[in-house]
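So that we are looking at the same thing, I have put the structure below in structure tokens.
Below, a portion of the complex is reproduced, with chain positions unchanged.
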């Protein structure tokens, strides 16, 4: 398939910027429209000097009909609520959409509305596909609308999927202790993410209250074929990028580390973007920086009753923009890795 | 009581340095000897320019008999194994000792030897007091030898003590997901703690294998009056100082957050160095930087079955040197807070 | 002299917080009023958990007459322009004031107005004393109003004073390349100081335009007894605290490093808060963290024609709050070092 035309809505947040970084060098993409309410009319490379020479366009106003006429595919990197108003208009105009907000991640409208707000396009929830390729690859390929997963859910679901699907763990024992870099909070100025409030410090936040909880539970329940309840605790790390999820579960029957390791090997056999580390090794966030990889390591307690899985992703990459590009590749019929081959930037 | 004479063995590691910082300004302390194998013969203020003008002595060789004749109290901030050889000689010479290594933290020689190495002074284990003032204040005051707690155990034990002692939680449900600043790894040069390997990254390490595990289990078992087994996972945070412990437990019977909060209020009533945050608030490591505080916050799940406690300490302060000074104050009969009143340095 | 009553206006910015940290433990200070427009009515220890247990008061509204009746001394840590309106009212009510804004640092109203805005209390400029103790100690002691120096000027003036006063350098050759931690930008939320814009990056800003330039030139001109023009370039370092000033000058006549070193030794002989490092050594910002020290190191080129002086301070300490406390000590007749003895926090 030859090049396709692509637009990005909300191209000036950190997720939008990461999309631009990836799409600007994607061999099958022609970027035709980049919208930004804040910077409309200004050259991308002037607002973001990192992109000077790389993107030679101006930001344009976020007008869906205008954009839809020019783009076959649209990435919407706008806040939730804005997305649910925007996406139906893009679909109506004939675009296929990867939405990076939370608005189209949920199958159950009631769950969405309990954690977010009333949904104004609930009819699309049945159609939208949850964009985790390892779980829903075929549906993604045929989808008109993909709800791109949240950053924490991506790490947690990939980390727990083999255990949950195989029913090797007690479903009431799951704990996800997650740690994220600051870019996960977005690009807006706030005291909570200002340098001096974050640097040389560490903290938990939104304990028992984070909106990514139901998203994890939805997908894990699908895998388990029964309701799964998860304890999820997010933390803020003084770093730019990266999520590390430390995942705890109690095994239903004693198992060796080798057995559990084999389970993961089989589950992720052939997956281009999941790297299971050698036995005994655990991942760092740096080793996936800038990529779509999810790196996994695991340990089983010598007594064989408890397992700890550690998952590392780049929250802006696999946790947002790179996974969105991967979903787009599937939708457009390109090899899944197109435009996502760059090696991690480290150190 | 008037001033007492004090020596520090191993005064040039990060723990030793923090001891010097605190002891140099302690109103009841006369520093009479600071040993350093590496820097012996050199002025402290030249090796550590931060201490210029503040400490005007030279480092001396680590000769226990020489030092013992001059000091009533000795802090030993040397590696484990070195400590067990040194401490008996200091005691024999009449000193009282706060040992900051792991060598005198265990009641059970077998546990120590299973996790560390053969113990050459096992006869002292029965006498040594585990230096967590909130649990063993009276014994500390009378002790000749205090085994100063490890950094992670300090945070974990203080965070879980009220739940464990009250038996409000299932003892097989305890998980301590802990995050530490890099100074916890000590001052030696190593690739693993070099700037570019740590900065803008995050990782877990020594999963199921960290030597602080049995220390936590010893103290929690004492509180529970039955054996407690804990899952403990340490992580490395790109920051200098601080430990945050995120502690998970399943309640034996449903409880409200207010009930559990009251339990903590009562347990720590009157404690000068434990600050229970207002209901709903969770601590950051920055808010205890440089101090002996342990700050605690907690959340109970709306369903009343799970509790998360978050404990924050400064790993070099409460997790090492400041707690050692606090123990010394108790031993010497000074008010517990003497020399430890400085406010946290933030940002 | 016994305790004096002290108020802090603008106690909730980073400079205000640092004042609270120091004054809370100052043995001669009774803190009687802490104002904050934003947080009035709320307990200090709730807004800033670091100060829980340490300061048990509430923030009050910034009403000068109300406060003036209770405090002999007032620190004003409010933005410039606010200060010039506030300070006359405090003086009129009988307080002595250390102002941490720029409003009372200039002798020449025209200079102030060229770089800032019209001055509404110009009659006080002749009376106000520039609060750099090493240069104006006697006047500070007698002052009713001290204009506390800016952070960059403190480092630059102390670093260059011996060279400029002795006329050993060409006055048209002075360059101050300065690097500051992020807390220097204050506590307000802004994109420019958000974590992800600052971390793992470095930049210059306000080249040829920074308002601290005329302040440096005023004091250096006084020392030189003729107009001095300085090239000053500020940079932002991904760290919380600290300023390092790298100062370049061309010597009027060839000199050895030993000669220039001696000049500094003599100039700062007996100064409690200037530490000249041993010959050949250069300071780091970490070694002065949390203190009022200004650490100096210097190098003369082997050809004897150029000198580089490196000055390190804590921008919130010596560059703001600690120096303000030092000025207060002088004004109140206390030993200059009272309440400022704590050793640097490192690492």
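Chains: A, B and C, in written order; residue numbering restarts at 1 for each.
Quick note on the criterion: a residue touches a chain if its C-beta (ideal position, glycine included) is under 8 Å from a C-beta of that chain, and two chains touch if they have at least 3 such contacts.
These figures come from a predicted structure and were not determined experimentally.
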### Message
Please state the number of copies in the whole complex; 3 are the ones shown in place.
### Response
4
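Operating definition for what follows: only the chains that are shown with their structure count from here on.
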### Message
As a test of understanding: of all chains, whose mean C-alpha position lies farthest from that of chain A?
### Response
C
### Query
Taking each chain's centre as the mean of its CA atoms, how far is chain A from chain B in angstrom?
39
### Task
With chain centres taken as the means of their Cα atoms, state the distance from chain B to chain C in Å.
36
### Query
Taking each chain's centre as the mean position of its Cα atoms, how many Å separate chain A from chain C?
46
### Multi-partner residues of chain A (each touching 2 or more other chains)
196, 199-200, 238-240
### Task
Give every residue of chain C touching chain B within the complex, in rising order.
14, 17, 20-21, 24-25, 46, 48-54, 183, 199-200, 240-241, 272, 275, 277-278, 281, 283-284, 286-290, 293, 295, 341-347
### Summary
Within the complex, chain B is touched by chain A residues 175, 177, 179, 181, 196-197, 199-205, 207-208, 231, 233, 235, 237-242, 244, 246, 248, 282-286, 289, 299, 301-302, 306, 308, 310, 312, 347
### Message
Taking the touch rule as given, give the residues of chain A at its contact with chain C in the complex, in rising order.
### Response
14, 182-183, 187-191, 193-196, 198-200, 238-240
